[in-house]
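Only one protein chain is missing from this complex, and each of the others stays in its spot.
Coming up: chain A.
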Amino acid sequence: MEAVKIKTEEAKNKAKLKMSGAEAIIHCLLAEGVDTLYGYPGGAIMPVYDELYKFQDKLTHILTRHEQGAAHAAQGYARVSGRVGVAMATSGPGATNLVTGLADAQIDSTPMVCITGQVTRALLGSDAFQETDIIGISTPVTKWNYQITKAEEIPEIMAKAFYIAKAGRPGPVLVDITKNAQIDEFEFSYEKCTAVRSYNPVPKPDAKAIEAAAELINSAKKPMIVWGQGVILGKAEEELKALIEKSGIPAAWTIMGASAIDSDHPLNVGMVGMHGNYGPNILTNECDLLIAIGMRFDDRVTGKLDTYAKQAKVIHFEIDKAEVNKNVHADVAVLGNAKETLGLLLPLVNENKHEDWHNEFKKKYEIEFNEVIKGDIHPTKEGLTMGEVIEQINIASGNKAVIVTDVGQHQMIGCRYAKFKESKSNITSGGLGTMGFALPAAIGAKMGAMDREVVAIIGDGGYQMTIQELGVIFQHNLPVKIVVLNNDHLGMVRQWQELFFDKRYASTVMVNPDFVKIAEGYHIESKRVSKREELQSTIEEMIASKNPYFLEVKVEKEDNVFPMVPAGASVSDIRLK
């Protein structure tokens, strides 16, 4: 076995060794530095699992309880660590169960490689048992995909898969491998992929565009930055911080960009978008310069495009050329990796304070604090709010936890009120809005950052979509902290029904099981809190625990999330109630 490993490392010297395709796949994973993967075995992927059995000391395979869980766990791992997440499944239903995770990773630019087994080459197209055209199915939701039908193809395609998943704007790659290719033997040698001739992942920065951007920034009276996940993916946190500190420009974030800059940084003015902060939304339509950095003007960020920042000039820092002018016209587009482009911009930017302009944000914050925030995090009413739970988690964890959220009201409240000191700490399903994301993603996040506190915050609806992954947490005694904010409703849909569908609450009341008993069934320490006086001490106990911990908080059933930009409305028409 050791000899094989050495041979792998000597691949540069073109050392060759005869082995099966399945074994080659393991060597490819090891050569790419993979130490953990998530998956579920089945007929068409069994030769690879047989090899995994032999390599248990080098590769940890986590058996999730559903393939969707494997995909989301790989995403959580990738998002927290910046490395490529790996998921594996068999053909047919195994492969189709990965699709939601692929779509989620695609829209949120998460580097992931999914490996699926496929029926043997001779049976392709014959409607064989567990055959499905996963290449056809996954094409629209992958950055790249490929079906391997010959063992000899494995090293080159696997190398390409890992390169493509993480190069430039990252994304998911699916490699489908027919069973014959797993069984057949061939001469193995491995070379990492460093470039693909038809793919230019990182455009070279254009000095003229950067000068033009600096000129606009230096002459702006009311400039505003909106940053997105591109800052995190591009490892540009320091450059962004230096830019805002030198230029004095107030900076807001999309939910995918959260945690790139310390939540308590004085120039961090909060979140934009549908449930974002009042100031940055209103002032988007008052600024004279909007500097978008690594974000893609999603409709949940812009509201109605026809009235979005029309008064402002727009600078768009972006790695993906296809995003420029897609939704919002850019007066200056600066293509490239944000770390590089912001680094080049910084010396050209004048020092400034923009005090009056910054005061506008402060004034708006005060309005929002009095109308919304105070009641959310320091409520005086009897029922518990989601906001106060998040606030207690901030306090107990010292703003240091990785917060993994699912989708819905608790997600918006989580993103609004969770505080971060470290980047890559907000793991959520932003673009796709996948309910059921959080529990498996928290498993991956914990394994990708074992030294960090990982708190999954989940609604009672989404929790039940992937609740089976408690099995993984129990089996591996993973100290993930799970907080279910239970309002016995599909809260966000209920909110829309109240506001926009004349209170016709169609199918949004949840008749829930005893969540504490379920967690106990998995031998996970669990508590339920329904009184304010128990909240702080229980959350402290949860954070202090070295073991997995399940906490159900019974929150107010009919609370709504505000502020809110109603769908299709202008960002400046944001409602406080």
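Criterion: contacts are C-beta pairs under 8 Å (C-beta built on N, C-alpha and C of every residue); 3 or more make two chains touch, one makes a residue touch a chain; residues count from 1.
The rule is short, and it goes like this: contacts and distances are computed from a predicted model.
A.B. asks: Which of the following is the UniProt-recorded protein name of the chain this complex doesn't show: "Multisubunit sodium/proton antiporter, MrpG subunit", "ABC transporter permease", "Acetolactate synthase small subunit" or "Transmembrane transport protein"?
C.D. replies: In UniProt, the chain that is not shown appears as "Acetolactate synthase small subunit".
A.B. asks: Considering the complete complex, identify which of A:Ser126, A:Ser198 or A:Ser507 is in touch with the unshown chain.
C.D. replies: The one listed residue touching the chain not shown is A:Ser198.
A.B. asks: Which listed residue (A:Arg121, A:Lys326, A:Lys421 or A:Lys527) would be found touching the missing chain in the intact complex?
C.D. replies: Residue touching the chain left out of view: A:Lys326.
A.B. asks: Tell me where the left-out chain touches chain A, residue by residue.
C.D. replies: Residues 135-136, 139-140, 143-147, 164, 194-199, 320-322, 324-326 of chain A touch the chain absent from view.
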